[in-house]
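Every protein chain except one is present and positioned as in the full complex.
Up next is chain A:
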């Protein structure tokens, strides 16, 4: 064999690296803040790269189904925003948000029993920014946040970024378990640890799909008050219930001890990135200052577009049509699970986007994902929704985006994946993988 080493200098330029010095490919490696050290993408996250391909039935992402939106009407709205209010829409606005929109937000919240003043509302870039702002003004590294087990992955990401210590409290089919909350807060108090807030998604929980029962709401609030813990109520799905009237928001029962997060992302469209937080005035002052330092002001164009939509379109009719659409998809998911995956168990959500599936014993949803991707179906492993890497026995199925036919096909594929995984686990007698804390969830643009 003839060996030729390409001589340096055969093409232009000197060697850029020498034997003496290695490189970690990031000259700023030593400069990052401590809080970024846990920020890394896992190979599981990389697998979601295939989820948006049409061959794959994605039950992974939480993207709302927007095909039902009246795009011709919204096009007129957008046109009017520019032609009639262009100089305002394209200009900086108030850090707290457009006052007309804040008044209209009160109308939206009134559907869940909230009585507030426009001054209590801070408009944010999606409720995700509200989560960030609240965490920023309350959390020092090591402070405790109490959150449901499981919890919304995007909230856990924010808490992790601010170096909070998250303590999970179990939930059941009626939501947060008051006795478990009491026990957790008592035990934290006994060890002298200050809990800064309780984070809860009380309606059609992401990922668990359950809702905090109307009866438990005052009980949870009373426990939080007793321990001096603020409640952070995150409610993006509350108006998307399939049965009866919306449950009363926790905020409707207490305007001093609850911070309420709302959003137009699920009831209208996430592309505008408009959410809000309702807070008692002292907290609100800090939130406005924090928001101004982060983004100066929320998008004027988006706020005026949403304000115009709310004042000129049948937004409640749109929510009703979303409810019907998601109910049909929920039904398709549940019937497909019953038909194809009877050995698993799941809740039947009465609203929202998600079914939380418990796999047959011994199966690990994170280990199984590559096999699922090979079978052209995607879901989010339960590990994404726990701070400590727990949750491997569960997976989140989102029914919001695929059509009922695709959902049925996806669940059928999933059943074959589960069967293959069961055989493998029985063959080797293995248990779940060791938990770690990397991010196992897809980005926001995954179907």
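By our rule, a contact is a pair of C-beta atoms (placed from the backbone, for glycine too) under 8 Å apart; a residue touches a chain by one contact, two chains touch by 3 or more; residues count from 1.
Methods note: contacts and distances are computed from a predicted model.
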item: The complex's invisible chain, by UniProt name, from "Spermidine/putrescine import ATP-binding protein PotA", "D-alanine--D-alanine ligase", "ABC transporter permease" or "Chemotaxis protein CheA"; value: "D-alanine--D-alanine ligase"
item: Candidate in contact with the missing chain, chosen from A:33, A:46 or A:87; value: A:46
item: Residue among A:130, A:259, A:425 or A:447 touching the omitted chain; value: A:425
item: Option touching the unshown chain, where A:212, A:269, A:283 or A:373 are the choices; value: A:373
item: Residues of chain A (touch criterion as defined above) contacting the omitted chain; value: 1-19, 21-26, 29, 40-43, 46-47, 49-50, 53-56, 367-371, 373-374, 376, 423-425, 427-431, 433, 438
